[in-house]
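Just one protein chain is left out here, and the rest sit where they should.
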Amino acid sequence: MIRAGVVGAAGYAGGELLRLLLAHPQVSAVVAGSASLAGKPVTTAHPNFRKRTDLAFVPYDDVKDVDVLFLSLPNGAHRLDEFRGRAPLIVDLSSDHRLRDATAYETWYGAAHPHPERLADAVYGIPELHRDKIRGAKLVTGAGCNATAAILAILPLVRAGLADGARPIVIECKVGSSEGGRDASDDSHHPERSGVVRSFRPVGHRHTAEIEQELGCRVQLSVTSVELVRGVLATAHVPVKDISDEKVLWRAYRDAYANEPFVRIVKERTGIYRFPEPKLLAGTNFADVGFALDPLGDRVVALCAIDNLVKGAAGNGVQAMNVALGFAEDAGLGFVGLHP
Amino acid sequence: MIRAGVVGAAGYAGGELLRLLLAHPQVSAVVAGSASLAGKPVTTAHPNFRKRTDLAFVPYDDVKDVDVLFLSLPNGAHRLDEFRGRAPLIVDLSSDHRLRDATAYETWYGAAHPHPERLADAVYGIPELHRDKIRGAKLVTGAGCNATAAILAILPLVRAGLADGARPIVIECKVGSSEGGRDASDDSHHPERSGVVRSFRPVGHRHTAEIEQELGCRVQLSVTSVELVRGVLATAHVPVKDISDEKVLWRAYRDAYANEPFVRIVKERTGIYRFPEPKLLAGTNFADVGFALDPLGDRVVALCAIDNLVKGAAGNGVQAMNVALGFAEDAGLGFVGLHP
Amino acid sequence: MIRAGVVGAAGYAGGELLRLLLAHPQVSAVVAGSASLAGKPVTTAHPNFRKRTDLAFVPYDDVKDVDVLFLSLPNGAHRLDEFRGRAPLIVDLSSDHRLRDATAYETWYGAAHPHPERLADAVYGIPELHRDKIRGAKLVTGAGCNATAAILAILPLVRAGLADGARPIVIECKVGSSEGGRDASDDSHHPERSGVVRSFRPVGHRHTAEIEQELGCRVQLSVTSVELVRGVLATAHVPVKDISDEKVLWRAYRDAYANEPFVRIVKERTGIYRFPEPKLLAGTNFADVGFALDPLGDRVVALCAIDNLVKGAAGNGVQAMNVALGFAEDAGLGFVGLHP
Partner (left out) sequence: MIRAGVVGAAGYAGGELLRLLLAHPQVSAVVAGSASLAGKPVTTAHPNFRKRTDLAFVPYDDVKDVDVLFLSLPNGAHRLDEFRGRAPLIVDLSSDHRLRDATAYETWYGAAHPHPERLADAVYGIPELHRDKIRGAKLVTGAGCNATAAILAILPLVRAGLADGARPIVIECKVGSSEGGRDASDDSHHPERSGVVRSFRPVGHRHTAEIEQELGCRVQLSVTSVELVRGVLATAHVPVKDISDEKVLWRAYRDAYANEPFVRIVKERTGIYRFPEPKLLAGTNFADVGFALDPLGDRVVALCAIDNLVKGAAGNGVQAMNVALGFAEDAGLGFVGLHP
C-alpha cells in the first residue's frame, strides 16, 4: 500500500486524480494539495465527494512523504524542482516535460525551456507507447488529451507501415468544455458556449509537437469545440497507398491493441454506436479506436475517443503509476461507463 | 418615423432591442449607447449584426435627441434623472420602477427606494394588462421575465374569479442561462452550468412582488435553472374550487386572450407540442399559455412560455412603445420563430 | 456469493442492473434475459460493456436457478406468476405491485389489478422507508423514479409533523429523457426533444398514488421534461405553519437521514452547488436532499435529486437486495459520480 500526493488537486484533472486514488486498492492515503483552497474540504471544489470523504486540501508544502506525487499544475509553471525530492515517482500532467527536443519546445511554447537537460529524463507516459520505459521510471509525464486521442488513433497504421509519409496526416479533434479547465472566462460563459461548433484552434495547436514526436510523421491538427463537457473525438485522415481491403487495417489495429486493457477497437456495421463515441466514455479510462477505409483506397479515417480528464489526464496518469510501480495495470480504473 | 435610443445596448436585452428597432418600420434611426464599448461597432458585442449594420456604440451622453429611450441598465442603478429629459417616452427595462408601493420595494430589494414619489408615475408595461395606461404614457417600465410568464399564465383565472384566494399560488419557473446577463461567473462556466437542473432561487425571488402586485393575490415563486439559453416556462399551480369541466377554463382563457396579438392558447390532445414550449419561441414576442385541470378539481396547472429576452424584456418593451406611440401593436415584431 | 438474474436486461434500467451486478462483490454470476435480443452479446444493447464482459442475452425461459431475480418489465405486464418460482427473492421494478390498495391501482392505472390479493405481500422497496420489512422479504417492489425523489424530499417534514395537512403539497419534477425508456418515438426525436422545457404531465401522473400512499398526505404532482438524459429534480412546496427558523428543519432532515448511506443533505450558503443537483449524480445511487424556508414561514421548498436509472430504479433495487439478503447495504454501489 502506498501514499499518493496531488499538487493542484482543486482543478478538474486534480479532482479526477482524487476520485481514482481514493478508490485505488493499492493506495492507503491521499494528500490533496491546493494553493487556493488549503484548509477547505475537498468537497468545496469537488461536490461529488460529499459524504464519501472528509479529506481537506493542504498547502503545497504539506504534500510530502508520499510514494507517488502527481503534479497537476498549469503548463509552463516549471516547478518540478520544488517537488522532485518529495516522492520517488513523479507523474507530471503538465506539458513541461513532454517534448524531448528543447528546440521543438521553444517553437511551440514560445519560450526557451528553463531546464533542457531534464527533457531526456522524462518518459512520455502513455503506457500503450512506452510501457517498458515507464516501469521503474522516476519522472513520467502525462500527455496532451488531444495528442493522446490522435496518437492512439493513428499508431497502428504507422507501426504497420501503412501511412504514406509523403503527405501530412490531417487530424481534427472535437472537444468538450472541460479541456479549458475550471476558471470561468468570457468564452466559457454558458449563453455563449452552449451549442457551439467553434473552431477553437484551426492551426498551431501545441499538441501537434507531441503527436509528431511520438508518431515520427508530419501532422496537421485542428481543434474544434463542441457542445460537450467531457470528451475528445480525434478524426485523423491518414494518407495511405492503394489499400483495397479492410483486412490489412483490422490486422494492424489488432496487432497494436488486442492485448491492451484500455483500448477497444470499435467498428460495427450496424447499430447506433458503430464508431468510437466519447459520450460512452465519461469517467472511464478507455480509449476507443476505430477506422474506415475510403473507397478510393488512398485514405484511412482513423478515430479515437477518450474522456479528456481520464485517459487524457488523470486516468492515464494512474495507469502509468500502476505500470511504474508494478501494480495491476487496471487497478483502480474499473469504472465501465454509463449508457445512455 | 421616429428616432430610438438604447442605454445599455451592449447587454443581451440591449442587443435584442437593437435587433428589433433596426428592423422596425416606424424607426428611422437607432442610437446605441454603451459605457464600456463606446466607439466600437455594435458587432463587437452582437456578432449577429455583421454585414447588416455599420452602427457603432456611443457614450451615454450622446444618446439624446430621440423620440423614445430604452433604459437597459442594471437593477438598482436608479439613473432615471440622468436620462429623463432626453426623450418624451422612456421605457425602463430595469426593476427600479415596477413596484408601486415603496414599502414593498424596500422589502424585496433590501434598500429604501430613492425616489418613492416616482413610483406612481410609471406604468407597468405589459400591454396585455395595462394597454390603456400605456397609450400616451411618458414612463413605461418593463416587467421581470419570470413575472411576465407567471402573470400571463394566471391572469385569466384571476380575472374570471376562479382562483381560490384562500391558498397561495405556487409558481415554478424553469429558466435559461441568458437570464443572468452577459457577464461570466463561476456559476455560468460551461462545464458547471451545462446540463444542470439547479434550484437557483427556491424562495425569496424578487419577481414575487411584481406578480402579487399585478394579480392581487399571494404567490409562492421558485426559479430553477435548466439547460437552455433563452426561455422561461412558468408552471403555476392555481388552487381552485370544485371545477369539474375544462370549458370554464377555456372560456376564461379565451376571454382574456382571444384578441391579443402575442398571446396564443396552446393546449392540444395529441402531438409533440401539446403545451407551451419556450423552445419554439426563441426570438419571438409570443407568450404561449396553456392549462390543465387536476382530475380532483381543486387545482389548475397554468402554463406560460416566453423568450425571456423578447417578450420578457426587449420585445415587450417595443410592443409597449408601439402602444404608447400609436403604432400597430405588432410593428417590428413579426418574427414567427423556428421549428425545429 | 449469489447468482442474480435480470428479466428485461436490454432496457435502460436493465443495463444499469447489469452494470451494478457484474461489479457486485457478492454476485458470482449474472443471467441477462432479453426477449428481443436473446443470443446476442449484451454489448448489442449496452455498448459500455465492450471488452468488459462476454455475457450474452438469454431467453426469459433460461433466467432461472438464481438467488435473486430482478424484473425490469413494462408497467402493467403482470407476469409475476411466470417468474416467481425461479428465485427466493424477486425485485420487481415495474409499477405492478407498488400500491397496496387495489382501488387506488384501478383509479390510477385504468384497469382492475388482476391479482389484488398479492398487493399486501410486496414491500415498497425504498430502504430509507421500509428497511425492516425488506430484510428477508420475498417480493420487493421498486418505486417510481419521480416518486422516490418526491418522497425522499418530503419525508423528514412529514415524520417531524411539520407539514400542514390542510393544504396539498405541490411537487414539480424536472426529468430527463431516459425516463421514457429505450424505444424511439416522435416525442424523443432529437430535433424535437433537444432543449425543451416540456410540460410532460401537468396533472394526473401515476406516481402521485405512490407518493400519497407512502407519505399519507395529499400531493399534487406535475412532471416537466428538460434537456437532460439522466436525472430527476423534485421540487416540493410543502405547506407548513409559522416556522421562523431553519433549525427545526435541519433537525428534521438530520433525524431522518444522518445515518442513511445514500442520502446526503445538500444546503450551502455559497458555491455553485448549493442545492441538490442531478448532474452530479449520474451513475450513483445517491439521493441528495435539501430545503429552503420561505421568509413568510408558511412554505418549505423541499428538494431531492437522483439519477432516475440508479436510485430511481436499478441502484435502489440492488440496495434493497443488499438489505434483503443481509449484505453491506452499499455493496456494489460505490461509484461516487463525476464532476464536472
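Order of writing sets the labels: A, B and C. Residues in every chain begin at 1.
Definition applied: contacts are C-beta pairs under 8 Å (C-beta built on N, C-alpha and C of every residue); 3 or more make two chains touch, one makes a residue touch a chain.
Predicted model only: the values in this text are computed from it and were never measured.
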Candidates A:E82, A:E260 or A:D294 - the one touching the absent chain: A:D294
Sole residue of A:E172, A:E214 or A:E329 that reaches the chain not shown, by the stated touch rule: A:E172
Residue among A:Q26, A:T53 or A:Q220 that touches the chain left out of view: A:Q220
On subunit B, residues whose C-beta touches the chain left out of the figure: 12, 15, 19, 22-23, 44, 46-52, 178, 182, 229-230, 264, 266, 271-273, 277, 280, 282-284, 286, 288, 334-340
Where the unshown chain meets subunit A, residue by residue: 167-168, 170, 172, 174, 186-187, 191-192, 195-199, 202-204, 220, 222, 224, 226-228, 231, 233, 235, 237, 272, 274-279, 290, 292-295, 298-299, 301, 303, 305, 340
Residues of subunit C (touch criterion as defined above) contacting the omitted chain: 12, 176-178, 180, 182-186, 188-191, 193-195, 227, 229
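Keep this in mind: only the chains that are shown with their structure count from here on.
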Same or different contact residues where subunit C meets its copy subunit B, judged by the half mark: same
From subunit A, the most remote chain by mean C-alpha position: B
Most centrally placed chain - per-chain CA mean versus overall CA mean: C
Where subunit B and subunit C are represented by their mean Cα positions, the distance between them in whole Å: 38
Subunit A and subunit B: spacing of chain centres that average the CA atoms, whole Å: 46
Where subunit C touches two or more other chains at once, by residue number: 272, 277, 340
